[in-house]
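Single-structure report; data block below.
Other chains of the complex are left out, but the ones given are in their true place.
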Amino acid sequence: MHVNTGVSIAGVRLANPVIAASGTYGFGREYGEYVDLNKLGGISVKGLTLEPRAGNRTPRIAETPAGMLNSVGLQNPGVEAFIRDEIPWLRKYSLKIMANIAGNSVADYIQMAERLDEADIDMIEVNVSCPNVRQGCISFGSTPAGVAEVTLAVRKATKKPVVVKLTPNVSDISSTAMAAEAGGADAVSLINTITGMVIDVNTRRPLLYNNTGGLSGPAIRPVAVRMVHEVYKAVGIPIIGMGGITSAEDALQFIIAGASAVMVGTWNFNNPRACIEVADGIECYLKENGMQCIGRLTGCLELNGE
Amino acid sequence: MNENARVVSMENLCKNSFLMRIEEKRIASLARPGQFVNVLCSRDNKLLLRRPISIMDADASGGTFDIAFEVRGEGTRLLSGFRPGDMLDVMGPLGNGFEFNESYRRIAVVGGGIGIYPLNFLVKRSGDIEIDVFMGYRCSDAVMPCRGIEEGGCNVYLSTDDGSAGHRGFITEVFEKNNAPGKYDMVYICGPVQMAERAAGLVRRAGGRCQVSMEERMGCGIGACLVCSCEVKTKDGTLRKTVCKDGPVFDGFEVFPEVE
């Protein structure tokens, strides 16, 4: 049987639903030596800011049970260098390009969106959820009003499809998702990392120089799946699900819960071929279950007791 | 590339240090001194992140390479449980490695603790030139056999913190006293950051040149995640480089520009 794992999100056609998560895959070059980038659905590039950023001091990473904390703090070459140095190279491949943008202010988001509107990318992922910077970003993402404001501004600044990336550090993620939808987002992606801390009991200091960091990896998967399910019930726009995906089975949990596509982040560090293996595994699952296309799986979860 | 490599042998070097020989043809033939591999230390994927370990020797014709490591935490502890015949998932060879020029006639290597392992490989590969080896350890128990260095006919200087072997004190003291740090074509430094910084300072004052291998906690190990960032001052200004891909070896004066 021939199965079709292609998905469309806001009119952008991905060859399969697996996207490399922002911040874990750079601009694709390095993992390009390990996998054929044409076999990915897409890549969300390292979070971009208007100006180049040096990021936080090191250590920026700490392993935790089934997860890790990072506090990179949006080190990146800036949106101009991205457009100039990275897009032409990445465009040689068929995977779709999402530009992940993070701003200190609404004006930052607008300027980046306007600049990227002319650039050769497929989507803009609006990062209002990075926990590792002092200003902006997650402070917008923490309230529905903040999310709506940024989304609306970006929406006006570009014709590119807009995906809003939500933070799990909220009481009710469906309300920030609805705010994104109301602001004109074409899709939402979730979850970004959960804020955490690890303390070295010998030095009595946090292990990360930045003191706190964002928790990612398998540890957070049950939280992420639950949130995708909640958001699926609340909004009509497509969802890109992520958080601790290591295998096709993990990815399928997100899809069944309501995701149209998934992102693989931390697990790339463990297995540089993770994205491809997840994509291949999803294809197998469809074959084994006699499903011709993946769309039918999205949100097909049946609740118990109903 | 990551590979399922096979553990060929496993040797307890001293106290908590182990030497592991690994069969993996591609890495064995490509490896250069100063490069490292990124290892999944747990078979059941109990640990998520790989651990970076330097390549301390490689035998291209035999298709094997060696790593030596000290048990520091959970990852290295699990790694020490591997046995000959076990399969190991390693990515490598990674990083830039030391720069060595055929014209060099006299070099020094300055290593502290586990930092001596990667220097061992350099010594083996640098041919028939004059090599001074400065090795600093915590105590005599920690002194480990380094075949490259031992068989290379080098001039070896040893120190331990407690004086239980060699000079009592820091190896940089030996480096400063017994020699003119400027007389080498290149000084290669690998070890704790304080030691590296001090050694680089000595070389700078003496007008020499040096390369330093840096350590930083890592995520991807290949330059994609930017967690292993390191500030480097070059003539083009201050840059952020990755220890895993742009490094781990840097020009000593670029990473320690403030040194006197």
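Note that the chains are named A and B in the order they appear, and that numbering of residues resets to 1 at the start of each chain.
The definition used in the following text is that contacts are C-beta pairs under 8 Å (C-beta built on N, C-alpha and C of every residue); 3 or more make two chains touch, one makes a residue touch a chain.
On a predicted model such as this, the values are computed, not experimentally measured, just so you know.
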Total chain copies in the file, per protein type: A x2, B x2
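Here is the rule we go by: only the chains that are shown with their structure count from here on.
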Approximate Å spacing (C-alpha centroids) for the pair subunit A, subunit B: 36
Subunit B-facing residues of subunit A, complex: 23-26, 29-31, 33-34, 46, 54-55, 58-63, 66-68, 70, 72, 75, 217-218, 266-273
Partner subunit A, residues of subunit B touching it in the complex: 1-2, 40, 45, 47-50, 91, 216-231, 240, 245
